[in-house]
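Below is a structure I'd like to ask you about.
Of the protein chains in this complex, one is absent; all others appear in place.
Presenting subunit A:
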Amino acid sequence: MDAIFNPVGDAPNVWHPADAREAYLLKRRLGRQAVYVAGGTLLRTEWEAGSRSVSPHWIDLQRAAGMGEVFMQTGGLCIGSQVTLGTCRKHPTLTSLYPLVGKAIRCTAAPSVRNVATLGGNVCSGVGDVLPSLLLYDAELVWQNEQGREAPLPLREWLELRAAGALDPDRILLAIRLPERADESGIRQASGGDDALPSLLRIEVYHKVGRREAFSPSLVTTAVSAEIDAAGCFRQVKIAAGGGKAMPARLGALEAWLVGSKADLSRLPDVYERVMEEYQPAGDIFAGESYRRKTAASLIAADLWQLLQQTASEGGGRYAEPIQQRNALEGPSGRPG
């Protein structure tokens, strides 16, 4: 490896490793003086805000080989960490099989930022607005360490390990894997066993609530997918919430409580209360924890209410249209920020 030069003046030193392994070794060598740069959009925000000092060594991941493709593989869809949010947003397979990922990306920054920002950067931030949608689809992360490519790690586990500070900070995210869904259209078919009853209705919804309608940091994000079967019971319930600086998480206790239970309106007050108990937001001076908790609880209860309304009005045999993404807290003008 070349000698390491000291950066001159304020100009950071930019490195272009050929692949992820080389990048990892370089990071190990330069230590805390170096930072991985993907799109650099979040880093720029942090540098300008003074919440992070500008690193003297930048390790460019975008030119490193093997992290820039989206492709189907056995068991699901693989998205290279360096794929931009803009590419993801327009990727037909990604957006049709995993619609909430597309919706979450549409609510992230603006198109021009998304043309530079990567999905890997959004994940690695630990608080990106796309994370709840990835959690909903049980995404897995593939990492590079010194030895090579690690076995896929569920995103859910990674977030917990990260919060506990139990991870090698130099690992490189190679790819995000979304497990195969039941069929091409994303609609689960009855297949015997636990799935013996066909679903009547299903809903998949993502919300981002910010202080403006668009192009605004999130206060709360929620992602919900739920089905009601022919016996009128909830099944396949998945609920995730995040937003702001909160660690996005699945609300596993609420999911378990709902699955198999009778889907009727009387449960909704309990749904609200259970979100209030289970969701752990992070407040700031603009919006406290209690406000965020109530917002998440209202959104999730409202989504399930919509599903129940569909059940009541449309009967069996079809799936609910996903509800449009909504951004609340908008002034009367409705103008994108």
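By definition in this document, a residue touches a chain if its C-beta (ideal position, glycine included) is under 8 Å from a C-beta of that chain, and two chains touch if they have at least 3 such contacts; residues count from 1.
Operating definition for what follows: contacts and distances are computed from a predicted model.
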Ask   = What is the protein name, per UniProt, of the chain that does not appear here: "Spermidine/putrescine import ATP-binding protein PotA", "SPASM domain peptide maturase of grasp-with-spasm system", "Amino acid/amide ABC transporter membrane protein 2, HAAT family" or "Carbon-monoxide dehydrogenase small subunit"?
value = "Carbon-monoxide dehydrogenase small subunit"
Ask   = Which of these, A:70, A:116, A:233 or A:276, touches the one chain of the complex that we don't see?
value = A:116
Query = Among A:12, A:232 or A:283, which residue is in touch with the absent chain?
reply = A:12
Task = State which residues belonging to subunit A touch the missing partner chain.
result = 1-2, 4-5, 7-9, 11-18, 22, 26, 37, 39-41, 44-45, 48, 58, 60, 62, 86, 106, 109-113, 115-116, 214-215, 335-337
